[in-house]
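Complex shown without one protein chain; remaining protein chains in place.
By written order: A, B and C. Residues from 1 in each chain.
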């Protein structure tokens, strides 16, 4: 059976006169774009421009909502209630969808950003608030969620589509969770190894944990970065590595049902 | 022939812990709600709540986008380009539409707020940017525009629906424009006179200018306020006055084609 | 020996067109004003105006910095580092001091707001960041800190002046900490009892805990509120109660050395 995987990338995170990320470059290799929606990053002009870049590159458009914390780039945990998060996600999703609609495309998916993503990975109520916003807006839309996380559970409970995200360059613990970045060994520095691990997660749904166990980590989408030219280069390499190994790289909407 | 008119009111302009406006009260009398979208006022929780209040009262939902100036409540002119305004309006319209969608209603109309409204009344390029955002988002949507303004012209040029807004409590000049508030006589203080003028604008499409001329001012929608209990009381009175005089008060979607 | 106490109140928390609090009223009874500095609430015009009101009423001016979260009114915990909090506090303190300076008065004290206050009460590193900002700005300034909290410890360790704040209307636990608001019995509803407790904290430095123990809670300043007319009325009553019982109500600078 053919194996599919999506490559997603966070883009559209510039703001006003400030520029961040090699959006044009990384979207040559990714298949799905997570576009900042103006809370943690991004602004209306940037969103419009980024939707255009995605379309030009045949990349699917997704919303990338975050906490209302531009100063902290959405990376700081904020004690917002599920009710607040629901409304923040719905607001941002709607805002992005307007730019998509104006360009005659649909928003394929939604991926929460930074601290919201990390918190919802472990907090079912928050995860459910995010999934509910997606469901209420468009129940054909896909929630892009950390594999093995509460976001996957919440999406399933609400009956919406979910794509499980994995990280090629991150170590996993025995529970199938990401090892926090500040722990030694959390980052997989060896690019060849990272690609090998990604292929295994896609084809077998398994990866070796930091403690040497084989654990289940299903991969529907792999996160690639456009922060710097090296990251973009790695996005290209991982795509080639997947394709060479018989994996079909395609937008998640083509295989997530 | 039956004469129709809509009563619109700016609502959903609270923010965070701050409360402004008697939304629940004024929406008992208005037929269309212009809901703040988070730039000049309003926030995601408030938007959600306000859409609920509108639905509960059988009031149609509309977007009320403004300049990104919460500190100035969107009342200060900001030198934003038409391209910027287009993207600001589209962003806010999308954000509001998400709350409407989640509650299974459509956004009926859009009315620009404050300085954006006033500037676009005289500036065709800005007016066109606003109308274009409406058109690109949903070409069935109605632009609620100051009667005799460039916004009406822009909507017509783009082929979208337009409802002409009038003010019962404001004087008009010979060109059919509002007399600036800071001029003596700009405000019609006599409520009975204001109601009489409103009825005439609706039924005859005419009003007496400050200089005593009969001028053309077509009224599809009259602005009513919910800032204070007295304003709410006037909204009730004007509605009764219109109905007593054979005017059908209804949401603009029922008669704007 | 004469017993002194200060009455402090959070004021200047309006924003733009939004109004909150009966500042003019409560500052007739308080002796120290904690003025919002534009992050969780307040804006430059409001700050200027509030400094004026304080001066007119013979009330001492203090800074009331919070997290950069206007949407949440600074009441939501934000995972900001001590280094970030240090710079946020210094920024806000400087901003307020400019308005004080322009009116020829000094900033007497600083009291952190909301979630920043609550977090720093238990987190020594955060408390120290706040105290350090005060110390670096003006080492004669007083830190207004929750009695028995880490803020008191941090101020002492840095050698700056500290005033211990108590709450007349809140229950204390056996450790001398406030019982969280959501617990039953957390609020002292009986006003006479609240005043009696306040007098005891001022005169004896003791109060009865929720579990009936006598615990040490030293009171240099009592928090009074201006949220509503009833709160203002209570501020008046508590002041009268204190004075009737031989306590001298005065700005903290007159007795904190």
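Basically, a contact is a pair of C-beta atoms (placed from the backbone, for glycine too) under 8 Å apart; a residue touches a chain by one contact, two chains touch by 3 or more.
What you see is a predicted model; the values in this text were computed from it and never measured.
Residue in contact with the omitted chain (choice from C:4, C:73, C:99 or C:234): C:99. When the missing chain is restored to the complex, the residue among B:100, B:115 or B:129 that touches it is B:115.
The chain not shown here touches chain C at positions 38, 44-45, 47-48, 83-84, 87-88, 90-99, 101-102, 133, 136-138.
Considering the complete assembly, chain A touches the hidden chain via residues 15-20, 43, 70-73.
In the full complex, chain B touches the omitted chain through residues 68-69, 71-72, 76-80, 115.
Criterion: only the chains that are shown with their structure count from here on.
Here the CA centre of chain A is 39 Å from the CA centre of chain B.
Shown for chain C are the residues in touch with two or more other chains, namely 71-72.
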